[in-house]
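One protein chain is absent from this view; the other protein chains keep their places.
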Amino acid sequence: MEDLSLPKIDYAAVAPMLILFGVACVGVLFEGVLPKAARRVTQLVLALLGLVAALSVIVWQSDTRVLTAGGAVAIDGPTLFLQGAIIVLGIMALLLIGDRAMEHGGAFVAQAAITVGSEADRKQAVKEQGATEVYPLTVFAIAGMLLFVAANDLLTMFVALEVFSLPLYLLCALARRRRLLSQEAALKYFLLGAYASAFFLFGVALVYGFAGGVEFGTIHDSVTESTQSTVLLYAGLAMIAIGLLFKAAAAPFHVWTPDVYQGAPTPITGLMAACTKVAAFGGLLRVLYVGFDGVAWDYTPILGVVAVLTMLIGAVLAVTQTDIKRLLAYSSIANAGYLLVGVLALSKDGLSSTMFYLVAYGFTVIAAFGVVTLVRDADGEATHLSRWAGLGRRSPLYAGIFTFILLAFAGIPLTSGFIAKFAVFGAALDSGEAWLVVFGVVTSMLLAFPYLRVVVMMWLSEPGESTPTVSIPGGLTAAALVIGVVATLVLGVAPAPLLDLTTSAADFVR
Amino acid sequence: MAGYLGSYATLGLLLLASVVVFVGAFSANRLLRPASPAEPIGKRETYECGVDPVGGDWAQAQIRYYVYAYLYVLFAVEAVFLFPWAVIFDRPGFGATTVVEMAIFVAVLALGILYAWRKRILTWT
């Protein structure tokens, strides 16, 4: 028997993931050994330090292009860029998660096991501090996302998918207010997510039957060489795509999105809308660009239909929404459609513009959910749209910020939304996917309507008795808001540096 | 009885033999026993200290048992990984590397037990 040795691991290249997994484990340890009073600050500082350390390693390693850990992990331009994006957006989400200024005890329930509506529940809602397990769980989720965008074989990708999904299912169930809604959201997300994972796994098995391996390199080679029946290839790819499109919230796998976005604690909704989207599209890009690029002609029309459907459903249903979180959820579905347009360009431009779009959208959407956490009344966040009427008179500053964010979503020039849409549509046009661009432009115009309706409502209505107050944000939320708004503005006015960065990063290793 | 499946043939025969013994014993019992069934009222009812059963037989379990069951599953899954490790780690060529790998794996899972212990999940209340 020949000697067995560990495959060569480029520890510096995988250090960001190792750091975050380590930090999350230390977080669980702290949860056990630290006294209750010290936990929140320690956990928050630890998680932020870990994220910053991981980000610095990524910046330091920015020139690495390597397949490591036995070919299971690919550290290349897109990986590093998307990992950096996930970490930056993760830091912003963590700032929202950590803030306890708007509500006593924060956005999370102290003890999720206490029966909803019982005497003990009412007591804990007003008195107790939120659970601090959310910090290690968030870090686990972010670490899983980092691995997900770096995974170079389907098996590692599946494990990473589970590692980042499971904490999200849990976090969804931990809202302090409207706990039944939150638990229902978590259950829905979990059941449908498990179902999507099963599809993914089934697809991996079929593709393994076709290619005789799960590495993207092997799959890429066998797409042209294999003598196996292509039924396995197409069925496998379709099922893998179902798993990934579910996470990306693309139609017709989007039905969980509004309910989960609405029920989850708002900071977690921000985390899901920004980071999960980056991770899901990162995985999708690698699967389509690295593994299955040989059958691009076959899957482009089908995914094109999915993209059109996603844009249409997102835009049309956004018009009918009466809840701000559901509105943002449908907007996030529509944005998944625009991202798919960029993905389907299947070119270097398509890759770089999709990555740019992910970052631009992530910054804006976290800021949007940050503002949602501020608009409150005695029962917590006031998310019904009618309650937002007249908010411009109550608090011009935050209404102004939210207006700016909505304009960025709508793709008005001088915001990052415009540049991002311009980039993905341009890439798709160059690749001859004009029909996708037509649908993209039409739905963008349609989608502008619900955004502008909110803007009009905020500024042109008189505040009534029931208009909620806008809380003064704590330092952490304020920081996240500032980062989000400034990034949205800067990427709209001077997008060149980031565009250059995405272009230089847009090369997969195989 | 050679080859891969041959090694399972013995097991199959054993299973078959046990089925035969089981069925044979019960059939013999049925054939040989005297049969004089009486059906007084209440013969087939649960009877304990004179309280007649009412309602269903379904009792709701406490959720705390779920946590124990869950921890058990966790370590059953761990055992699945431990087993291949246990058969190979002293083979030439494996050795220290696999020991370290498994040590990390087990250490991370041990954190779960530590957490449970500190949260007083393991103490009966």
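Chains here go by letter, A and B, matching the order in which they are written, and residues are numbered from 1 within each.
Definition applied: a residue touches a chain if its C-beta (ideal position, glycine included) is under 8 Å from a C-beta of that chain, and two chains touch if they have at least 3 such contacts.
By definition in this document, contacts and distances are computed from a predicted model.
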item: Per UniProt, the name of the complex member that is left out, chosen from "Cation/acetate symporter", "ABC transporter permease", "Multisubunit potassium/proton antiporter PhaG subunit" or "NADH-quinone oxidoreductase subunit J"; value: "NADH-quinone oxidoreductase subunit J"
item: Contact with the hidden chain (one of A:Gly71, A:Pro396 or A:Pro463); value: A:Gly71
item: Of A:Ala173, A:Ala336, A:Val359 or A:Ala428, the residue in touch with the unshown chain; value: A:Ala173
item: Where the unshown chain meets chain A, residue by residue; value: 1, 4-7, 9, 14, 21, 24-25, 28, 31, 69-73, 111-114, 131, 133, 136-137, 140, 143-144, 147, 155-156, 159-160, 162-163, 166-167, 169-170, 173-174, 206, 209, 212, 228-229, 231-232, 235
item: Interface residues of chain B (partner: the chain not displayed); value: 3-6, 8-9, 12, 40-43, 47, 49-52, 54-56, 58-61, 63-67, 69-74, 76-81, 83-85, 87-88, 91, 94, 97-98, 101, 104-105, 108-109, 111-112, 115-116, 119-121, 125
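Everything that follows uses one rule, which is that only the chains that are shown with their structure count from here on.
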item: Chain A to chain B touching residues, read off their complex; value: 1-6, 25, 28-29, 31-33, 113
item: Of chain B, residues touching chain A in the complex; value: 63, 91-94, 97-98, 101, 108, 111-112, 114-115, 117-119
